[in-house]
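Missing here is one protein chain; the remaining ones are kept as they sit in the complex.
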Amino acid sequence: MEILLVIIIGLLHAGGLYMLLRRSMFKMIIGLILLGNGANLLIFLLGRLVKGHPPVIEDGMKVFADIYADPVPQALVLTAIVIGFGLQSFAIILIKRVYNVLHTDDLDELNSTDEEI
Amino acid sequence: MIVLPIIFQFVAGTILLFFWQKTTLQKFLSILFSIIGLGISIWLFLLVWENGIMITQSGDWKAPFGISFVADTFGVTMVLLSSISGLAVSIFSAGSMRKERLEFGFFPILHFLIMGLQGAFLTGDIFNLYVWFEVVIISSFVLLTLGGKKQQLEGALKYVSLNLLASSLFLIGIGFIYGLTGSLNMADVAIKLDNLQNRGLVSVTSGIFLVAFGIKSAIFPMYFWLPASYHTPPPAVSAIFAGLLTKLGIYAMLRTFTLMFGGDEFMGDIMVILAALTIFSGGLGALLQQNMGKIFGYLIVCHIGFLIAGLGMYTELAIMGTVFYLIHDIIVKTNLFMVSGLILKINGTQDIRELGGMYKNFPIISLLLAIPLFSLVGIPPLSGFWAKIFLIQAGLQTQDYVLIGFIVLGSFLTLWVIARLWSEVFWKNGIDLPKKANGLYFSQMTKTDQWLMVFPIVLLSGISLYIGFGAENIIILSQRISTELMDPSGYIEAVLGLKTMTP
Partner (left out) sequence: MLIAVILGFIFAILVPFFSKFVKKAIPFGYSLLPLSLFIFFLQFLGEIKSKGHILFHYQWVPSLGIDLSFRLDGLSLLFALMITGIGALVFIYTTYYLKGHKYLDRFYGYLSMFMASMLGVVLSDNLMSMFIFWELTSISSYFLIGFNNEDPASRKSALTALSITGFGGLVMLSGIILLQAVGGSYSFTELLNSSEIIKNSTTYGWIIALFFVGAFTKSAQFPFHFWLPGAMKAPTPVSTYLHSATMVKAGIYLLARFTPLLGDTFWWNSTLITVGAVTMVFAAIHSVLRVDLKSILAYSTISALGILVFLIGIGSEKALLAAGIFILAHALYKAALFLITGIIDHETGSRDVTKLAGLQQVMMPVAVAGFIAALSSAGVPLLLGFISKEVMYEATLQFGDWAIILTALAVLTKILLLVAGFWAGIKPFTGTLPAEFGKAKLPSPLLWIPPFLLGVLSLGFGTFPSLITESLIQPVFSSISGSDTIIQLKLWHGFNLVLVLSILTLVSGGALYWFLKPSNDLFQKTVRFEAISPQNIIEGGGKLFGSFAGIWTRFFQNGYLRNYVITILAFLTLLMAYRLFGEVNIYIDWNQISAVSHYEIIVVVLMIISILFAISTNSRSVSIVALGVVGFANCLFFLFYSAPDLAMTQFSIDTLTVLLFMLVLVKLPKNKQYSSKGIKMRDALLSLLFGTLIAILTLEVFEEPSSSEVSKYFAENAYILAKGRNVVNIILVDYRGFDTMIETVVLVIAAVGVYSLMKLNLNPSKKDL
């Protein structure tokens, strides 16, 4: 299973990068979100996979009786997801604004700040 | 206790949020908070200077389980510098920023930004560092786009996308670190990475960090977002960006590459090459620009090269040079963009072909502005000069002769660029431009606002002069930082509580 997940992670990164390299602003955002998903999955995987044992201590127990999934990556990913959401929604709105002001989706037309050497 | 500056900025930002749209009050409060914040930073600095490394474990969970906050000399120095820059920018914006921007949360975000920076300087936890980074970049996104002008948006698009990319890479790097060590506390990670057999994996991971932080700190070939965006927001915003944002990347790089990936020779060599190319690209870029903001933007890139050079050579002397240069650079770059802001306010343009006559019309201000400009060049004995001695000495020791050549070239290009700027902006007779821009010109501003713009420049120029003439003290400071960085055992022991530190 881990192999499959690794392939997915690779694919998410490849797809994300590919989309980042497109000229459309819209695709760029898709790319960034894919990359973010990939990174989250990567952290999750590196916490090692455990099936069906959420890190929740059962009622009446003080410690885990059985094996349990590593809770740390879960906490990290949770934080990362939320933060990522904040950044992504800002980026989405930014794109909207850029479109409203400049009336184009083509990133190649947005190079006036690099011009006039 | 160590988190006091962070908490304070948090409170400051939150209070300011509640006074949404009350701009006059916000101006006053922001300056007041910045002064108090500076006081706290000085206090913390002195405390650490006296007692050595100090640790706060958040929630009292002992390391490596909770999040440790570590105040070592490097951290508190950076906190102090960020407070100084923050204060200067706060005053400057109070004088120069357009009301519309102030009404949309400029000051609260400014304080959150400072909070993020100080958090990043003080945290001892790699994931926590990531979170602080995110605070900083989201704040910088907001500040950068505040106003929503065409140029700003275009610049912001590049800035945002490349920075998000960097964050993503940073996250991947953290994932690998956790996968390898099962820990996030940097001191703990350092020990565990050190014991790891598979050096190759550590090295690749460090490569990911190099690129993630490299994008943030704008080194070659990852600096592109900087010249594209730094000249687009109001100068007060550029000032805080120029002074502190790229330096945060440098800080993170210095921290991780001394503590966690210490002495990876391959990466060191890569850094030396990148440093040379960064100096080169920045210098060449600055050579031909006509817009003052862009010139300064490229100069930031150029001087980032000096900073990386020291880290790449990785000797105590070299790190000392980097740290000294860092201290100088934060102050002078913040100042520089305020200078450009002042010139913009006076003349209504930043295009050096149109500018001129400053020297004739504002002789005293001109002489004042000469201080940061020539400090930047490193005219001895001003502040930019001293670090170069260390870097060249270190280069001789490590036999990086080509790098020395690039350092000399970079210094020369800076000299030329600034001399040309001086001759165009200050000496040349200006063109009388029609005063058509939005907002008030300097001559139309109230006396108070004029002073609010000039005073921070005086303040930072004074500090620059102190760094130059009191170099001895700064050298002692850099030396201590460099020793602490090069031998992280003190840091690690203090964080993990292996031994109580006595200075």
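Residue numbering begins at 1 within each chain, and the chains themselves are lettered A and B in the order written.
One rule holds for everything that comes next: a contact is a pair of C-beta atoms (placed from the backbone, for glycine too) under 8 Å apart; a residue touches a chain by one contact, two chains touch by 3 or more.
Here the structure is a predicted model, which means the values were calculated and not measured.
The absent chain, not drawn in this view, touches the displayed chains A, B throughout the complex. Residue B:Val131 is the one among B:Val131, B:Leu259, B:Ile352 or B:Leu369 that touches the chain missing from this view.
Screening B:Leu146, B:Val339 or B:Leu452 for touch with the missing chain picks out B:Leu146. Annotation: of B:Ile15, B:Ile42 or B:Ile270, B:Ile270 touches the absent chain (contact as defined above). Taking the whole complex into account, chain A touches the unshown chain at residues 1-15, 17-24, 26-30, 33-34, 37-38, 40-42, 44-59, 61-64, 68-72, 74-75, 77-79, 81-90, 92-97, 99, 101, 105-108, 110-115, 117. Residues 10, 13, 17, 58-59, 61, 64-67, 96, 98, 100-101, 103-105, 108-109, 112, 115-116, 119, 127-128, 131-132, 134-135, 138-139, 141-142, 145-150, 157-158, 161-162, 165, 169, 172, 175-176, 179-184, 188, 192, 196, 198-201, 203-205, 207-208, 210-211, 215, 221-222, 224-225, 227-228, 234, 266, 270, 280-281, 284-285, 287-288, 344-345, 348-349, 359-360, 363-364, 374, 379-381, 385-386, 388-389, 392-393, 396-397, 404, 408, 411-412, 415-416, 419-420, 423, 426-429, 436-441, 471-472, 475-476, 479 are the ones on chain B that touch the missing chain.
Just so it is clear, only the chains that are shown with their structure count from here on.
Residues 127, 130-131, 134, 137-138, 141-142, 145, 148, 150-151, 153-158, 160-161, 164-165, 167-168, 171-172, 174-176, 178-179, 182, 184, 227-229, 231-232, 288-291 of chain B are the ones that touch chain A when the two sit in their complex.
Taken together, the chain A residues at the contact with chain B in this complex read 16, 20, 25, 28, 32, 35-36, 38-40, 42-43, 46-47, 72-73, 76, 79-80, 83, 86-87, 90-91, 94-95, 97-98, 101-102, 107, 110-114, 116-117.
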